[in-house]
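The block underneath contains the structure these notes are about, expressed in structure tokens.
The complex appears here without one of its protein chains, the remainder shown in place.
Letters A, B, C and D mark the chains as written, and numbering starts fresh at 1 in each.
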Amino acid sequence: MMFRKLLFFAIVLIASRAHALSADEVKGMTFGETEARVEALARAAANGDEKTAAFIQALSDDAVKTSGEKAFVIKDGKAFDPLTDAELPLPADAEDVINPNLMRSELDNALAALKLFSKDERLRAAAIKTLAGNNDKDVDEARLPLIEKAYAAETVPGLKSQLEMLRAAILLGSSDKAKRLEAAAQLSASKNPNTKTVLIERLASESDADVKVALQAALSKVEASLAWGDKLGAIFSGISLGSILLLVALGLAITYGLMGVINMAHGELMMIGAYATYVVQGLFQKYLPGAFDWYLLAAVPVAFMASALMGAALERSVIRFLYGRPLETLLATWGISLMLQQLVRSIFGAQNVGVENPVWMSGGVQVLGNLSLPYNRLVIIVFAAAVLLGMAWLISKTRLGLFVRGVTQNRPIASCMGVNTARIDTYAFALGSGIAGLAGCALSQVGNVGPDLGQGYIVDSFMVVVLGGVGQLAGTVYAAMGLGILNKFLEGWTGAVLAKIAVLVFIIIFIQKRPQGIFAMKGRSAEA
Amino acid sequence: MTMKTPSTPANFVLLPSKGTLLTRSGWSAFITALIAVCALAPVLNLWVPEGNALHMSTYAVALLGKIMCYAICALAMDLIWGYTGILSLGHGVFFALGGYTMGMYLMRQIGRDGNYKSDLPDFMVFLDWKTLPWHWTFSDSFIATLILIVAVPGLVALVFGYFAFRSRIKGVYFSIITQAMTFAAMLLFFRNETGFGGNNGFTDFKRILNIPIATPSMRMLLFVMTGLTLLGFFLFAKWLVGSKFGRVLQAIRDAETRVMFSGYNPLGYKLTIWVISAIMCGVAGALYVPQVGIINPGEMSPANSIEIAIWAAVGGRASLIGPILGAFIVNGAKSWLTVAYPEFWLYFLGALFIGVTLFLPDGVVGLVKKLRQGGEK
Amino acid sequence: MTPDLLEQGARRIEERMALLAAGKNNTESGGRNASTGRVVESGEVDVTHGRILYLEDVSVSFDGFKAINKLSLDIAPGELRCIIGPNGAGKTTMMDIITGKTRPDEGTVFFGSTIDLLRHKEAEIAQLGIGRKFQKPTVFEQLTVFENLELALKTNKGVKSSMFFRLDSAQSDRLAEVLVTIHLADSVNRMAGNLSHGQKQWLEIGMLLMQDPKLLLLDEPVAGMTDEETARTAELFLTLKGKHSLMVVEHDMSFIKTISEIVTVLCDGSVLAQGTLDQVQADERVIEVYLGR
Amino acid sequence: MLNVKNINQYYGGSHILRDVSLQSHLGKVTVLLGRNGVGKTTLLKSLMGLVPIKTGTIEFDGRPIQNATPYERARAGIGFVPQGREIFARLTVEENLRMGLAYKSAGTPIPAELYELFPVLKQMLGRRGGDLSGGQQQQLAIARALAAKPKLLILDEPTEGIQPSIIKDIGRVIRMLADRGDMAILLVEQYYDFAQDLADDYLVMERGEFIARGQGKDMEANGVRQLVAI
Partner (left out) sequence: ADTIKVGILHSLSGTMAISETTLKDTVLMAIDEINAKGGVMGKKLEPVVVDPASNWPLFAEKTKQLLGQDKVSVIFGCWTSVSRKSVLPVVEEMNGLLFYPVQYEGEELSKNVFYTGAAPNQQAIPAVDYLMSKAGGGAKRWVLLGTDYVYPRTTNKILRAYLKSKGVKDTDIDEKYTPFGHSDYQTIVADVKKFSQGGKTAVVSTINGDSNVPFYKELGNAGLKAKDVPVVAFSVGEEELRGVDTKPLVGHLAAWNYFQSIKSPANTEFIKKWSAYAKAKKLPGSDKPLTNDPMEATYIGINMWKQAVEKAKSTDTDKVIAAMAGQTFNAPSGIVSKMDEKNHHLHKSVFIGEIKADGQFNVVWKTPGPVKAKPWSPYIEGNDKKPDEPVKGTSVATK
């Protein structure tokens, strides 16, 4: 892979011996088989100037089109000549340049290497990160002079130490045993998961016993520091799954836990929330493309209202005739669920629809070298907590909450106390449905939005509510978090399928010990 | 030692007379059904030629056979739910266990006629199994299979029920753990490691008792047997709920504490009816598999178990005949609607469920009763 | 011997020693009554010691609230014992303990001198011969009056015998007799759920009669009955007395007056006073907490 | 205050109330007696709108209310103490009392005199209603009905399960409430002496019909005690 090594030697020289971008170079980088293009990229970069860099950037941004033998750089919808920067008419048959993974990764490396000497500290940091993320041995060796140079020039201590690690990783392949030993020692302080890869690969090919020992020592150290990330990662994913289970169950905790409606359409109410999110997304795309990233904020109340209104309509038309006959509600809501599913199939089609994460929700915070917490998960955790608090407040602290609890316990007598039970019932069911809608809005950010969305969660949501103890909000929270974390720990250990089975068996056994759920209601009031 | 109360002459108190198993018209309906199943259907299917308006098509035989299996499940559900007030959302497991037991036998009956010409079922061959796993030990014996069809669902129900009822798990808590049970079983059977053919389950049956399975007479035989089983179970259930045992069940449903303070141990009663109900489902599953030609873990999906409860509710709970009707109505409607209105049938089915609950709180049977009462007036 | 049995034994000896040391029950036999040796059949209630029910130092608390507080009480065979006491004194809770519905935190409860009730479940206790009427009438709402009584009938209550059970003529007669006693003869075929409150009370009493228990626990049996019916209930209880032991909880003083021999007053979970009705009615403390002025 | 004319009520096919008429006036205690199952509770439930009546009119405060919902009747000023207590088992004592104030504006405090009347409630404010003893629940049910200071108070066997001293208290309260002159009281009672002590007017029901009525002071003389016996 000589040409790839060439790339990095070449870049070192850029500052002194820049050539103008040539038509041949453009052609070489743009047309032909991937490997040939990579080679052309290397050669061009070797002699490159600002214009070359700009063209590489354009290639990397997928902003290059071709027509016949000609390449165009696209900027703001207009086409420019890569050589002259002159604006050109874009032929109708122009096609995108396709960059397979290999090409893309070389483009990134080339750009990173170019930016390693940028004046902007942030660009340098990003470049170092890109290079550190690469674990291709061939390239590593070639990179050494470049890194050495950057290391020498770097003034920011944080970046300097990162470059030192990069250098050490490369030196691990040095033919000098002393250098290898030194590198191994340096790397043992690394928290970068890539270091592990490098060490493992080196270990496989290392023949010197001393170095082997040093490598092994470094590897155990790195693995030990990574192990933390793994553990925290498992807990985080448990909490994250738990927060989803909680969201999914909260609405049901009202419609079923308080009102006693075995609401088989709960899942479909979530689905409505998710579709409402989809519709809001569509409206933003159409009418407010500039504010697209904030569509989700608008979708939250819309999802709530959409599901709440549907819930209110259902309550008024069907559910209200079934109070005191909980088992009949099972049958009727099952029917409702079938109809709602078919309804969205008729309106939106049987296929899933796409709901995008807003930009601020993609990516994540890097907490440890191997632990990054995705923003969408964090947002959902916070969202679940907020919904929970809001609902807990509403139920236990407000008059509405009191009436809801009173009415659901003894409808005729509540009525004799002057409570408009019909209205309270509608509010309560709408509230539970609205919360299901909120759950649907959240789910649209992590999973499918399709007619089946609800079906996937109905079993889980009932399990959570029941395991927690029917009518016990605190129990619902414990159950959701407990199941989430248990599930994730088991999954890391037994795989997803057995973990799921184990969790179900756990529920069965747990209920034996606590026949009324975690937060069992004790005493006489439980029987009343 | 009997109590003496201030003695009042008691002889003029009219105690209700003990009802017979079925009323007069009940018996005649029963016998009609018996004749329809054992004589009419075979004649119409096997002897009346195909073009004839009276011909009963093979498709109809298969469909009715399948629905009768479902009806047995609905009947079983009625015993445990309608009469005892215990809603099981896991009866699909028992159905599937019976079905799988039968399926294993049928797989063994394929012999070396499979794709791989091996003694092992095909799916085992291409998953590199070298020998039959232990739980297939008795699958080549028809007699053992018959025993296992009863024993496996029965034992599973016994163990599960014993622990659950002993811990006094009630109401939705019970329903939910039965749902967990069926869900877990489904996932377990999905796994290829468990040796039940994974997601595909068992198909491509060829023989039963060395007789080819896909012949009209064999099909008819299975149909008749299913019919007889359904009718037999119906009589059995009728007798059961008519006995004091049945009334204790209903008493448990209404006021379990009172039952205990009256000196009955509900554990034994619940367990007995639970196991009986599970066995009925198992038998239904065993009859279902050779007629439908496939058994797979889908039968254990929570939705299937919920559906069983729905048949019972549509027909009318705690009436025995209701759930049977319910199974026929719902499944008949499904079969017809999925063809007649493939894109809209869910609306109709959903509306049916809502309509029944709103307007026929006692199911279809309740409607019939009401109409009859109205007619008498 | 299981460890907890050993422990219990040790505890009992300790207690007895303590009693002896305190000078109570200081007889030759260590406080025990004389008795002749005889075979005790399991399930048979041994009343040779003159007591059919003993409660000793029973306590129970709910979330820190002591509903029963070191309660000791005993009842003789054939006795009709009235229990009165303020609302919340723990009368119902005491019955819950005797019938196995509530587990006490401490104390002993014996039926006869051999049966430790704390080791039995509700159904077993009922089969041993303790019947109960609840404060809130509980009957099988979806069954007819007839079926309610039939279920209560004293027979083998196992699964198999229920399946093959048929009412014999003696039992039918008995059933008819009870129906008349409880004034529900013309309601035999009505659903119990459709009865009025008072009718349910009667039905529940009827079920107790059918059950023919050795000890009847009656929690406010005449609540909601007219005076005339109250009188008839009193009459009924008096005829039961002697052959059965009864424990009646009531707030109706006139009713108590007609039936009572010994009245026990419970207050705050333990016995406040005990004696004839006149005696307790004269007790200042009883007037203070219960009867009012 | 309350004027009931010729109401008829059926459960399914059976005719429970037959042409029942009655009146109740401010400052007066009207006592309704009758044996078990004659239809007293049914009558009260009809007044509250809990069971539908087939024919007849109910006038309250001069307005017909026979078609009003129970909560409208409650809001019009009818307080109800149902038979069998019917407290909200899983609400605390305090919340039960708040339910009694449901149609009052949000900040209305629970009247302090309720606690004077039933001190046990004050001690047990945080306990779940369902955990109370039977008699405590009955006291709670009465307090709950009184909380909103109704114009008509309907009580269905309020002394059932209550200890004698509190029965006396309740009697005094009823008397006091009536004597204040701003409340009409309709009392169903089996406890004859209690009923007689309180009655300004009395009614005796038999098989869904009134078979006797008159003034409280004449009860003894008119042999009402014998009427409710068989």
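Just so we're on the same page, contacts are C-beta pairs under 8 Å (C-beta built on N, C-alpha and C of every residue); 3 or more make two chains touch, one makes a residue touch a chain.
Keep in mind it's a predicted model, so treat the numbers as computed, not measured.
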Margin query: Let's see if you follow the contact definition: name the visible chains touching the chain that is missing.
Written below: A, B
Next item on the list: May I ask which residue of B:267, B:294, B:333 or B:367 touches the chain that does not appear here?
Entry: B:294
Notebook entry, point to check: Out of B:73, B:124 or B:187, which is the one that touches the chain we can't see?
Noted result: B:187
Notebook entry, point to check: Who touches the missing chain here, A:84, A:101 or A:175?
Noted result: A:101
Checklist line | Missing-partner contacts on chain A, residue numbers | finding: 33-35, 62, 96, 98, 100-102, 104-105, 108, 133, 135-136, 193-194, 196-197, 200-201, 230, 233-234, 237, 240-241, 244, 341-342, 345-357, 362-364, 370, 372, 374-377, 445-452, 455-456, 487-488, 491-492, 495-497, 500
Check: Residues of chain B in contact with the chain that isn't shown?
Finding: 57-59, 62-63, 66, 115-116, 122-123, 125-128, 187, 190-192, 198-201, 203-206, 212, 214-216, 292-294, 296, 298-299, 335, 338-339, 342-343, 345-346
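As a working rule, only the chains that are shown with their structure count from here on.
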Check: To reach chain B from chain A by way of touching chains, what is the minimum number of steps?
Finding: 1
Check: What is the chain whose Cα centroid lies farthest from the Cα centroid of chain D?
Finding: A
Next item on the list: Could you name the chain whose Cα mean is nearest to the mean of all protein Cα atoms here?
Entry: B
Note to self: What's the distance between the Cα centroids of chain A and chain C, rounded to whole Å?
What the structure shows: 65
Next item on the list: Could you give the separation in Å between the centres of chain B and chain C, each centre being the mean of its C-alpha atoms?
Entry: 45
Notebook entry, point to check: Where does chain C touch two or more other chains at once, residue-wise?
Noted result: 62
Item checked: Multi-partner residues of chain D (each touching 2 or more other chains) -> 131
Checklist line | Residue ranges of chain A touching chain D (in the complex, touch as defined) | finding: 399, 402-403, 405-406, 409-410, 412-422, 471, 521, 523-528
Checklist line | chain B residues touching chain C - in the complex, by the definition given at the top | finding: 1-11, 13-16, 18, 240, 243-245, 247-248, 250-251, 253-255, 257-266, 268-269, 272
Next item on the list: Within their complex, state which residues of chain C touch chain B.
Entry: 99, 101, 121-124, 126-127, 131-132, 134, 138-144, 146-147, 150-152, 154, 157-159, 162-167, 172-181, 185, 188-189, 207, 209, 211-212, 235-236, 239-240, 243-244
